[in-house]
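One protein chain omitted, others in place.
This part shows subunit A:
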Amino acid sequence: MDSSEAPAHRPVTLDIDGADETLEASVPPQTDPTEESIDLDAEAFVSPQDDSSHSESLVDKLNDQMMESVMISDSPNSEEEDVVPIDSLLEQNEEEEPKTPDDADTEERIEDVRNKDVSAAEPEEASGALFKEENEGEKIVQVDDKRETVAPDDPKPEAPKTQESALEMDSDSTPKDEAVPVCTIFSQGVQLKAQALIPDGFQPTLVKSPSFTIGNTETPNKLVPQVCQPSPSLSKFFTDSSAVNPASDFFDSFTTSTSFVSISNPNAESPKAAAPPESPLVSAPTAAGTYFTPVATKPQVAPAEPMNKLQAVFPSGDDPFGSALVTSDLDKRRDAWLPSEDTRRVLISVATQQVSPVQIDREQLAMPGLKFDNLQGDAVKDLMQRFLGDQAAMKRQVLSANSVEQNFLGLKRLISTKNWRAAVDLTGRLLTAHGQGYGKSGQPTNHTTDSLQLWFVRLALLVKLSLFQNAELEFEPFGNLDHPDLYYEYYPTVYPGRRGSMVPFSMRVLHAELPQYLQKPQETLDRLHRIKSVCQKILSNLQEGLAEDGSMMNLTQDNRLASIQLWRSRLSRVMYSMANCLLMMKDYMLAVETYHSIIEYEPEQRVQLLSGIGRIFLQIGDIRTAEKYFQDVEKGCQSKGKTANEDTSVLMNRAFVYLSQNNYADAHTCFSSVLELDPKNPVANNNAAVCLLYLGRLKESLGQLESLVHKDPALYLHESVLFNLTTMYELESSRSTQKKQALLEAVACREGDSFNVQCLKLV
């Protein structure tokens, strides 16, 4: 596999002691004699754009999605005869450089670039001289100094001598007993945090558009001003319906949009709608509120006693109404959750009417409210305005929160048309109508199934839009999603007989996943483990013949099996999240283990999971292990008798192996044969084009991608493909901007307001 590159790999000699003879000995004879005189330029040691550390890995990930510009760039047409400090690595796009019209400005530009460098902790280069005269003694001293501070465990010349074979220690004359100093380029740990948001590499100098680099930090910042502005119209319109608003809600069921009361409905403000709405979903009997006879609810339950006592209280056998109050099996299965001890105590006391909800300490309640309003905006349109003019921008038609029905149906329309920003706005309006609008955070409120579903959708969309800080802000009042008022038992009058958590399971997963995007992966893992243990407890309850929450309740066999299936799938979803998080943390071994354990739960995803694990190993560079997993995939496929789909995954895996062996030609062949089986496969199409570029066939690659985007925009107007395409435009010609604008137009006709315009690299 290495044969193709073999000639290129002359071993690099890392001189340890600088004795000239060894130098010569290690230099392959055909090389230039000067070759090995390694520059020990002191600055080289200090310089590196150390961008530190594993902790940044998540940011890397995020930035991966942000997509930076790649071009190495140059200072335009420098005519200096000899090597000069031209370090503008910034791609110069002549048309776009109004500030630097002539050579006289070159110097200034270089300064600019340098300033950027500084921010990226690149201390050197200030002198501008690239090639320092070597001053051996001095340098060695510097290196030594550094080492003194960095490696305090400096080996004393004692019996077993520590000889530090610095990789290229230069010709200092006394290699003998003295420990040879080691140059530790990266040891300045201080730089670590400063760079937290910068991905690998020389990137600060390279980034073409400033908005790119700071993309992910910037977005939330931009929103800050908006955060302080309540939407005037809505917040005025809906007066405070907070404190004593009984648990009624005017839009209780989303499944039947007809029953939805639009927000202009005066009911929204009326606190008197005490009776639960008649919704088909909540099978609440009309007798709500009367079924608790004082007799049945004598507070004989000690606070610490397990939940099933509570259950005993609830649909208790001697209560004639009890049996009538059983919520649908589906709801029970779905809503089941195990509250914490404290929460359980509160719920029991509410159920037993020891405490009325009014008396419960506010601190134990979830009191959410919008933290910002109207994030609005359509970046595609803004870009069009900027590059194509107002007229073109006028043509851009997307749905906004105003242009759809003000209910769940409208919300769904916005989501399915990928207008997620507008959808977030709409959730804001609907929540405002529910009394959880802007500024309502911290005020007691009543939760309903629907209000929590709205919150879930809103927060999920914020995450999808990568507005993680915003999501975190609004998640905050929910705590760990275990407040008593997030359980149905807290509202015995509104949801008589209904038990479990109002918080959708998906919202718990979302809540757990969020911190990893904010550089707190450990928090994510903690939360996921908590969810996982509840899932496992519920599963074991079910297997022991109990109900989900551990109560003694007879479930029909069908019911039990369905419930087990549901909870197993939830468990596997949580495991997926864990594995994904571990992967982002670059804890590859644990990630692989976790992915592998998912196969047990999702046997039908075996091929995908094994292939995915193989790709992880390729990412690490461990090609041999990757091949083992790929072979497992192939064996699995053979034993099943190949189907087309499995065949494509086998071919795809082979292509990735070739790619990892630097064999782009065979990789291209493999991707092409996937296309013979599945001509519309967007991944194979894109990947084949990428291979062409590495083979030096830019025009073909470009032609292929371009035609795909035009032929089948639904599949190929994807940020990864567009990013590749715009990168190639930049490489191909100086007129990339026009071509990108053409892409912008294509995007404008199809994509919603959630489109990530950064991949077009226009700004």
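We take it that a residue touches a chain if its C-beta (ideal position, glycine included) is under 8 Å from a C-beta of that chain, and two chains touch if they have at least 3 such contacts; residues count from 1.
As a convention for this text, contacts and distances are computed from a predicted model.
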Given "Trafficking protein particle complex subunit 13", "glutathione transferase", "Protein yippee-like" or "NADH dehydrogenase [ubiquinone] 1 alpha subcomplex subunit 13", the protein name in the UniProt record of the chain not shown would be "Trafficking protein particle complex subunit 13"
Where A:Arg530, A:Arg568 or A:Arg697 are the choices, the one touching the absent chain is A:Arg697
Given A:Asn541, A:Ser563 or A:Asn687, the correct residue touching the omitted chain is A:Asn687
